[in-house]
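Everything below concerns the one structure shown next.
Only one protein chain is missing; all other protein chains are in place.
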Amino acid sequence: MAVTTLDSDASQPARASLLYDPVIRGIVFQVLLALLILYLVVSGIANAAANLANAGIASGFGFLGERAGFDIGQTLIPYTSDSSYQRAFFVGLLNTIFVAAIGIACATVLGFIVGIARLSKNFLVRKVASVYVETLRNIPLLLQLLFWYKAVLSTLPAPRGSLELFNASVLLNNRGLIIPQWLPEAGAGIVYASIAIGIGAAIVIARWAKRRQMATGQAFPTIRMALGLVIGLPLVVLFLMGTPFTPQYPELKGFNFVGGSTLRPEFMALLLGLSLYTAAFIAEIVRAGILAVSKGQTEAAYSLGIRPNTTMRLVIIPQALRVIIPPLTSQYLNLTKNSSLAIAVGYPDLVSVFSGTVANQTGQAVEVISITMLVYLSLSLLTSAFMNWFNSRVALVER
Amino acid sequence: MTKIILSAAAGAVALGLGAQVASAQTLESVQENGYVQCGVSTGLAGFSNTDDAGDWTGLDVDYCRALAAAIFDDPEAVRFTPLSAVERFTALQSGEIDVLSRNTTWTMSRDTDLGLNFVGVTFYDGQGFMVPKELEVTSALQLSGASVCVQSGTTTELNLTDYFNANNMDYNPVVFEGLEEVNAAYNAGRCDVYTTDSSGLASIRLQLDNPDDHMILPELISKEPLGPSVRQGDEQWFDIAKWVYYALVSAEELGVNSENVEEMTESENPDIRRLVGSEGTFGEDIGLENDWALKAIKHVGNYGEIFERNVGPETPLQIERGLNALYTDGGVQYAMPVR
Partner (left out) sequence: MSDTHSEADLATTKLAFVRDDFIEQQEAPTREGGIGQWIRVNLFASVPDTILTVVMILFLAWILPPLLNWAFFNAVWDGANREACLGEDRGACWAFVEAKFAQFMYGRYPLGERWRVDLTGILLIAGTIPMLIPRVPFKRLNAIFLLIVFPVVAYVLLVGGYFGLPVVVTDRWGGLLVTLVVAIVGIVVSLPLGVILALGRRSRLPFVKYASIVFIEFWRGVPLITILFMSSVMLPLFLPEGVSFDKLLRALVGVAFFASAYMAEVIRGGLQAIPKGQYEAADAMGLGFWQKMRLIILPQALTMVIPGIVNTFIGLFKDTSLVLIIGLFDLLGIVQLGFTDPNWSSPQTAVTGFAFAALVYFIFCFGMSKYSIYMENRLDTSHR
């Protein structure tokens, strides 16, 4: 096709057109690119291998089985300094997942509240919400984390002068938030069972109520009923059983409090920072999602006589969720990735334990950092896979 | 990964921000560049620290200056790269720096696995504990249950674990990557105890809000021989680095210092004559000029002078010579003879 253009030289031999053949050019270009990438990969690996060999540095993944020899401040699974580096890896990974999961829950709740508040008819509520969003969104997360850690939590009093809350059963000091631990006694099992029964019954009743409403239009106070079952029932059982839990109150012994569970300030700073920061973004997503539902939907609902609250719940939110969920998922992913800033406040997450301490103790930075990146990469690919699945499920079916 | 290298190469060419090439022949490349690239810590008073004018000072720094002086007759022919604990070994492995002089403990695994060669021990140290006086602790054995501030990825962290385990004590580690963070956390009262090399403690104590409210416990729980290191695989450079250190110690043993070193070229003592290059070709044998040691001593002083100037009793750190005295004075600093 290119041969027919005006500038083509008449004296050019016919095979010169090969140069202009898009298919051939495409192939040549791709081969060149492939060769370049191949060259870079091979030379990179060769360089690394040569550098490591020259310098006599150990390589390979054998180190994972060796004794770690260091302690970690917060461990969700049993870990001592005699455990292996591999164990340390899992401790770090679990700590990351732990803070990310709680952070996601907090950020979602706060984000939805603030997002809806930004659309409130009440002027003050609207303004306070938008000041919150604008401020937190425009300040780097790292700065916020350091602020919470260094400017707020470290200025708390030392253990001896702890702030006492709830009759001294909850203590707040610069070693963290210390809450009593409830040790189960005999009979605790029945309380656990009642929780399970409550949840199960709530689900069954909700289904029945929905079916009945579909058939007859009779509404049923499902939410109140469910709350009663999930929270009320276990509470009643708890008192009937005579609270089969003994509280173990924290006691000042030697340097620090013994007994009770401690939320370390590193964890609290990270959780506060991540939740408040991400909530600002979620608020914007929620707001945009609600605004994306056409006004006609609200008007249609009102003209059917549906009350504003019910309209919100049954008409707006289900449609808004379709818009909200994909960016929301990517915020969750961001929160998880941002939890790697833990290293700045000393929370032992994956990056801090593995890419920090382990990399340094073993000197095998290449292996360690590659593993860390691989973990985050898999998390992110899993999330995109979920998002694709979700999109295909809820996508508007055009009729 | 590949793209980074592409980028790196492209970036290095495009921006040329201090791109440099060092071959296996470290000495050649150092001479070509006109300076020694020396890795130091990001700031530890007495060892490597910048003064108000932004110039580097300290014991670790002075070793690098002596090395530069031995090669170039100029103690300023050295550039310093501040390195965190995590970065230090890769910086040396990758050739970013020529010598690592960053209060680094000489251990077997570092010497063998990490591709380093330790030059010698410029400072014999041991790990200690610092506590606020108000805790009324007098021995490290009373520290059970304490929160301990420690820098991650150091031998300190491992020794700490071993010590508490061996004595059946609990502790709560508070770990940070950067030294400044650990200092800040201890200063803010986040932990009861700060542990690192006792020389480091002396230096850190000075940076606290109220140095007098803190004390260093008597126990030393480990051996921490601190010294400079170079890459494995370049014997000549290793020799130079090693013998500059010995020359500084020998000079003190022989009473040669920065004041009298020029006169010492006329000395009758054959040991001194060999050291300052009046006799033999020791300098040429390691690829330098014969008065290599003279230059180093002239500009930087002997080991004793360096010690007194940076960390000795007259400085704010007030560290006694102790183990770092010459073997003749009850210490363990001992130089191999120049012969």
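Letters are used for the chains, namely A and B, taken in the order the chains are written, and counting of residues starts over at 1 for each.
We take it that contacts are C-beta pairs under 8 Å (C-beta built on N, C-alpha and C of every residue); 3 or more make two chains touch, one makes a residue touch a chain.
Computed from a prediction, not measured in an experiment: that's the story for all the values here.
Asker: Touching the hidden chain in the complete assembly: which of A:151, A:165, A:196 or A:235 does that?
Answerer: A:151
Asker: For the full complex, which residue in B:27, B:44, B:61 or B:184 touches the chain that was left out?
Answerer: Of these options, the touching residue for the absent chain is B:184.
Asker: Can you tell me which of A:102, A:128 or A:387 touches the chain that was removed from the display?
Answerer: Going through A:102, A:128 or A:387 one by one, A:128 is the residue touching the chain not shown.
Asker: Under the stated touch rule, tell me which residues of chain B contact the chain that is not displayed.
Answerer: Answer for chain B: residues 1, 3-5, 7-9, 11-12, 15, 17-24, 29, 42, 50, 54, 79-84, 86-87, 90-91, 93-96, 177-178, 180, 183-184, 187, 207-209 touch the chain left out.
Asker: Considering the whole complex, not just the chains shown, which residues of chain A touch the missing one?
Answerer: 5, 26, 29-30, 33-34, 37, 43-45, 47-48, 50-52, 54, 120-125, 128, 134-135, 137-143, 146-147, 150-151, 154-155, 214, 216-219, 305, 337-338, 340-341, 343-344, 351, 355, 359, 365-366, 369, 372-373, 376-377, 379-381, 384
FYI, only the chains that are shown with their structure count from here on.
Asker: Taking each chain's centre as the mean position of its Cα atoms, how many Å separate chain A from chain B?
Answerer: 42
Asker: Under the stated contact criterion, what part of chain B meets chain A in this complex?
Answerer: 1-3, 5-6, 24, 85-86, 89-90, 93-94, 110, 112-115, 135, 143-147, 152-154, 157-158, 160-162, 165, 171-177, 181, 184-185, 188-190, 192, 231-233
Asker: Of all residues in chain A, which touch chain B in the complex?
Answerer: 36-37, 40-41, 43-44, 51-52, 54-58, 69-73, 81, 150, 154-155, 158, 174-175, 253-256, 258, 265-266, 343-344, 346, 348, 352, 356-357, 359-361, 363, 365
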